[in-house]
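Taken from a larger complex, these chains appear in their original positions, while the remainder are omitted.
Chains here go by letter, A, B and C, matching the order in which they are written, and residues are numbered from 1 within each.
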């Protein structure tokens, strides 16, 4: 339930009310709101005199729900992610591996017109006995490659120990599939205004996914995007199962921009182009694709990254698909 | 393994060899083939003098594998399903409910240009206490509605007790998701030449799916199509999860035409159009959509069927999406 | 909803009512019942004068629900499966392969005191290029081996084409995981009084599982048992995932005897004994285990069958586990 408080109530009073109700106080469009559990269906007695309005939602979603606000647009350095006529492409290698590697990819992608450069520096690897990413050093290489080519940086935070570094150096803070329940990260991201891209956990329901966004939204950061990247199912001939039914649900129920990452879903380079075109035809706000200058030698996710030739051919094919549903590729 | 036998070996001899090897004998493009388990990687000794050639496959697929034949085209009354530039639409109600209902839908769909009329008569309902379909009577209503409007009939067989009736009256025999392991049905479909559309079971792996096709192919019927219609996953806010990663796999590995049914996957009418466009953008051979003249009163699957207005608007939107990848909607 | 009709209403009248309501008429303990969809929560108007009583269920289960009858006991040649103090063991090879094989297994098992001999004759194999079972011939070998050693026969029906043969020759008709939605089989089993053991499909929900039993129960056969044998999940280091949470649910909600098959769930012989003991400790009515005289040479499911030594050691260990919860092994 979202309760709009009378305007004379200060945010301090609201916060103390929130604490007592196990909810959260948040400011939105000049109003002070109190958000309490979706299980509460009646206005709590003690709020009767303090509330000017309240709204009970159908789902567990609150600030992320279309019932609250029809649509949120995330402005990233002038790019409006979430506007109805554009689909943004985010591309780059799984991991930042060296200055040369990330520079050459940035040069290549910017020459095509891609604005968002992705690259992992703190890798959430399953095994401790594999490349764990270059950390802070990689983040600086990524930042400077992007700056040199006029691109924006998307990079992943793995755990709460380095979230401030990613907030400092990236333009979009990516919360990975394995980290999306991490309160330490989510709370830190709620306190910045930098855009946050949350990837759906591979074992995460759509309701839980939206609630990860709630942690950031109720912290005060309105710039949240959701990214579907495949869920884990019984099918193992592909790495994960891209859940486009879930995307249809999120488009219908949430007010957040939606990004799709076909690379992690498929896990195999041969299917990425078809899935990318299918994703664009869904009318989504962004597409994230892994591209590497030499996939066979990539230090992580070698099987799924596209080489430059394959990516060029995919990228060219996206514009007509987008146009067929009234969008343009950015 | 697929073994090509010397031309002097009769099909009777081949069949008896097949029995002794727990394999199958089949004729293909004038040759007699012996297909044995994919686990056998070396030519069996007793075949040494009888074989002119043999091929070991990577997967459990054999006759359905791209390694055997690049592509199969299924000719249905002049429509070539599987040719690279066409995507066929199959539409109609979940169940045939009455003469009026199926006639009005047939009239409507044929006026749009849809060639394939689908309708269920033997319904594989979960509960015995719900509408089980009109059976033979429904099949005759469907046949005559299709004939009146120059359409082709797609209808489902539920179990082996009535497979002959569907073979007799339909143009395309649909084997449903719950029936696709049914040897009684698969063996009967192997003996006809009528086209067979096999729906993937919601708990079925891609390898198992292709092997259901093997039963029909090795029976001698080369006209097999595969239909992805959603798998069962932990996500329950949508009815099933449409597996487009699986479709990418099937396109890469099998030689069979691929159809997608977004209606059953989503289970909710609101997502069907987006998923249909995504499916077409994958470059598939056919699209199957449930359409009902009055979904709210449908006797089965009420939540997911499109009404005529929604379907018209979807249908119109498909042509530009198909064109954007070099195909036309049929 | 289950409606008890006034005693003056004939079964013919009841059946015609059932047809008009898309329900089923059934006789139970001298009463005539009309079972209609669980979605109907109010007594239909036309039944007002005909009903002496009615009961609305919580779940989709009706005749199988504990709300209808607390417990059903299935008497199989004097063995009461479902009585609170006994757990019956059903054992035997995956497939009947030869007279020698099934005889030696029957001799061995009966010497231990096992009463139920299982063996597959119509095998629902995934691939057409593998051993499909000995069919009718196997069934006769199984019958005669059981008769020679005073055992009862459990054998599987694969599809509707041979259900009558299994009804004729087996003591318990097993409906396999891949066949449990098959109306042809379920309807045929509803017309006999022979006990039916339904295995849960690996992609089947508990509600759907119970509804397969409803098909048999409403056909008039009260002798139905449910068998959990593992569901398909993302985990692939074991063949399936034995769902004991599901067993707890079935014990709480249904009135049917419950059997567990750990062999198919695990798919690997090393885990079968531990899972068998866990199953017995759940307080179930029966345990089904695959045993083969020479697993390495088995024609199907070689990896999961126990050899005689392993089975003896498992069998001996079951009695104390059963005793610890107040049951005995039969």
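Here is the rule we use: a residue touches a chain if its C-beta (ideal position, glycine included) is under 8 Å from a C-beta of that chain, and two chains touch if they have at least 3 such contacts.
Values in this document were obtained by computation on a predicted structure and should not be read as measured data.
Participant: Taking the 3 visible copies as a start, how many copies are in the full assembly?
Facilitator: Number of sequence copies in the full complex, not just those placed: 4.
The rule we apply is simple: only the chains that are shown with their structure count from here on.
Participant: Between chain A and chain C, what is the gap in Å from one C-alpha centre to the other?
Facilitator: 47
Participant: What is the distance in Å between the mean C-alpha positions of chain B and chain C?
Facilitator: 31
Participant: For chain A and chain B, what's the span in angstrom between their mean Cα positions?
Facilitator: Chain A and chain B have C-alpha centres separated by 37 Å.
Participant: At which residue positions does chain A touch at least two other chains?
Facilitator: Those would be 203, 233-234, 236.
Participant: In the complex formed with chain C, which residues of chain B make contact?
Facilitator: On the chain B side, the touching residues are 22-24, 35-38, 60, 62, 122, 124, 126-132, 158-161, 178-179, 181-185, 201-204, 207-208, 211, 214-215, 218, 231-232.
Participant: Over in the complex, which chain A residues touch chain C? Could you list them?
Facilitator: On the chain A side, the touching residues are 203, 232-234, 236.
Participant: Which residues of chain B touch chain A in their complex?
Facilitator: Per the stated touch rule, the residues are 203, 205-207, 230-231, 233-249, 251-252, 265-266, 270-271, 274-275, 277-283, 317, 320-321, 323-325.
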